[in-house]
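Every protein chain except one is present and positioned as in the full complex.
When the chains are written out, they are named A and B in that same order, and each has its own residue count from 1.
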Amino acid sequence: MTPTRRTQRPWAILALALAAALTLSACGVTRGDDGEANRRVSMYIPNSPGGGYDLTGRAAARVLEDADISGRFEVTNVIGAGGTVAMQRLLNERGVDDLVMSMGLGVVGATYTNDSSARVSDATPIARLIEDQEALIVPKDSPFKTIDDLVEAWKADPQSVTIGGGSSPGGPDHLFPMQMAKTVGIDPKQVKYIVYDGGGPLTSALLGKKIDVGTSGPSEFEGQIKDGSLRVLAVSGAERLDNIDAPTLKESGVDMTFVNWRGILAPPGISDESRDRLVEMFTEMHQTQGWKDAIKRNGWIDSFATGEEFATFLAEQDKRVETTLKELGLA
Amino acid sequence: MGNLDLLLEGFQTALTLENLFYALLGVFLGTAVGVLPGIGPAMTLALLLPITYSVGVDSALIMFAGIYYGGMYGGSTTSILLNTPGESSSVVTAIEGNKMAKKGRAAQALATAAIGSFVAGTIGTALVVLFAPPLASQVVKLGGPSNFALLLLALFAVTAVLGTSRLRGFIALFLGLAIGLVGGQTGQQRLTFGSPLLADGIDIVVVAVAIFAIGEALWVAAHLRRRPLDIIPVGQPWMSREDWGRSWKPWLRGTAFGFPFGAIPAGGAEIPTLLSYATERKLAKHPEEFGKGAIEGVAGPEAANNASAAGTLVPLLAIGLPTTATAAIMLLAIQSYGIETGPQLFTGEPELVWALLASLFIGNTLLLLLNLPLAPLWAKLLQVPRPYLYAGILFFASLGAYSVSFQPFDLGILLVIGLLGLAMRRFGLPVLPLIIGVILGPKLEDQLTTSLQISSGDISTLWSEPVAVIVYVFIAATLVFIVANGLRKPQAEPATDDKEEVSA
Partner (left out) sequence: MTTIEKPVGTGTRIVDKAQYGLAAFLAVVGAYVVYDATTLEDGFADQPVQPYAFPYVVGAALLLLAALLAIATARGDAPTVEDGEDVDLTEPSDWVTVMKLVAVFVANILLIDWLGWAITGAMLFVGTAYVLGSRTLIRDVAVGVALSVGTWYGFYSGLGLAIPAGVLDGIL
């Protein structure tokens, strides 16, 4: 037998005491109190902590908890395949009415590039929360001074312009230049797009002039833009951004808008009452000061929409992403 | 230079009671999460981001820095004691560190790791203080071609660690490269068997834990001594003169490897720890000890690991450029206070930057003070009964794999690769080349793709950057040197004493 036989007793007592102490002190953390307002809600986050969906989802959950609109939130990061794994799990939880998932444009693209049968349009739409614009960013001494310079050079020889983005094919930074190429009359297949692993490596590639143009949300480059080492040619939304001195694409003669949005979905097959309850919950959250602060702190743009408006938007986005990726042979 | 004054002011900020408390908390938390595979410093920081709502910016950053350094150290503790690397950066440490522990030299392994981390962290932080702004502007000039050359250098170094049988070394390496192919990083699903759960590839930490911990536990189970067990001696609680003599050079060399790799985009800690290991093995006076618990093989990689953490701060603070996931989240934290990161951080927020740098010195000292006295205590952990030791290893390995996203599937992967680890031990395949294949394969492909995409397929781009040229010249010179010395096989047979062995 083991040589530590003598110490058997103290081990057992210590372990038991530890277990008892833990159980007593922390017992019942998963138990929701009774009553509608205190129901526990689960939230899936389709990427890792610190990522975009995580920041949005956790910010919303925190506001909901703090303002006593909902009970305790149980947030789980379901990581995999750009959100496809989380999407599939949400669809599998048919009829579960205390579960939501934060998601956005990138998840829509990921379901296609990963050949998944999970479709965002199969889930129950709850609310669109925020949006981020995309920006066309160039190094300080780039020959492209305006968007026209870029479009001209791009049209003359699509291969001569190297575009880098922080998301993989199907993600916002990739979809944006592809849709823009199509708008200005370039075959998206001709676009030279290079994937960088997030904002950091992309910044480095731009500063080191390894690529000609970067496509990304401008907030990650704020410091470099202020400092003048990077310039923004245009932003992709319908309106200009407060803190960035750059025109919209529409103003510059490229007739398109593109936003990277994030929102909330629930599983399919939940009752109308359950859906309305969740919609009501997020509507209430949207009005709190806490949420306004969160939006400000993260530099997001409020684009709240629920019900039919969000459902239509979601279906339209799904279609548009599918078309773009089909043309590229990625879906 | 006014930097010294600024640094002293930084110490004043960092040494307030409140900030000292946060530094201590960070170091503790970091060590705790570093121990668990699956949960790393990056994830912990992300989960703690909400703290920025309620704590001052200096306190939050000081705590985050503590977590960062603590995580590096915690990862190596379990590598040494349980053969279960908590982070990908401490994978190399497990090779010699665990062998040392099994020989009753756990305390020495932990001590050389702690002191090496301290030395490297301190030198690294000093380099940040002195050189951050001028270095950072050089860093961005490195592109795909330079990274590709550095990866080739690492691959070249790998041949040094293939073990005694070249054939088996290459088998392990290519199995690793095959595992590294899994996933959809190229835009198409490779070897995923149609499962989206495999689309992101297999996490290097899961592979390392499976190969080291699960494989080892299963192998031991197949051969567990049935007679009364020898108790692993705790041995001397402190490093001997000889240990010091054998450690200090590897510490410094490890620092020299780690710091630059931390600073460059796509660098990280894995490649420098590996290069450090290969170097120490080549330079060691007793190369035959490698693979059986050579202290140089712990000292060098551990120093490289911590120096790279310091190097990460160069581009982060100087131009707001994160080169690792952890750095990216620290950047996020700074931004959530409304502080502009980028080249203006040093001039715009000098108090904050210098307080952070000062707290790095403090954090390193705290880690040393905490861990040195604990080393002999930790080493006693190995004396728990064998069934408990291995049951505990399996327990924590499973928890680590499961905690990534709470899917049983990940546990399945862990088991399958663990069985591969068992087979590797049965067939004498070295494990390190496999791990290296998993790490380097995807990076190599990625950097080659990026380089050639930018150059539109023109292959001459690969030697278009000065760093790349220097690396290729270095590789070529080494090759010439080896050939000139007569290509003698490294010691064909390790000194075998009691073991049975069949020579081919």
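The rule is simple: contacts are C-beta pairs under 8 Å (C-beta built on N, C-alpha and C of every residue); 3 or more make two chains touch, one makes a residue touch a chain.
All of these numbers come straight from a predicted model, not from anything done at the bench.
When the full complex is taken into account, the listed residue touching the unshown chain is B:Pro387, out of B:Gly338, B:Pro387 or B:Pro466.
Shown as candidates are B:Ala126, B:Leu252 or B:Leu399; the residue that touches the absent chain is B:Leu399.
Checked against the full complex, the candidates A:Tyr53, A:Phe144, A:Phe176 or A:Tyr193 give a single residue touching the omitted chain, namely A:Tyr193.
Note that of B:Thr449, B:Ser464 or B:Thr478, the residue touching the chain absent from this view is B:Thr449.
The set of subunit A residues touching the chain not shown comprises 1-2, 8, 11-12, 15-16, 18-19, 22-23, 26-32, 42, 74-77, 169, 189-193, 328-330. For subunit B, the list of residues touching the undisplayed chain reads 33, 39, 44, 47, 102-103, 164-165, 167-168, 170-171, 174-175, 177-178, 181, 186-188, 190-191, 216-227, 229-230, 232, 385-388, 390-392, 394-395, 398-399, 402-403, 406, 408, 411-412, 415, 419, 422-423, 425-429, 441, 445, 448-449, 452-453, 456-457, 499-502, 504.
What we mean here is this: only the chains that are shown with their structure count from here on.
By the touch criterion stated above, subunit A contacts subunit B in their complex at residues 2-4, 48-50, 54-55, 58, 62, 76-82, 84-85, 88, 113-116, 159, 162, 168-169, 192, 194, 196-201, 203-205, 207-208, 210-211, 219, 222-224, 226-227, 229, 297-298, 330.
Per the touch definition, subunit B reaches subunit A in the complex via residues 42-43, 45-47, 49-50, 139-144, 184-185, 187, 189, 194, 196-197, 199-200, 228-229, 231, 265-266, 315, 319-323, 325, 327-329, 331-332, 335-336, 338, 340-345, 383-387, 404-407, 450, 453-454, 456.
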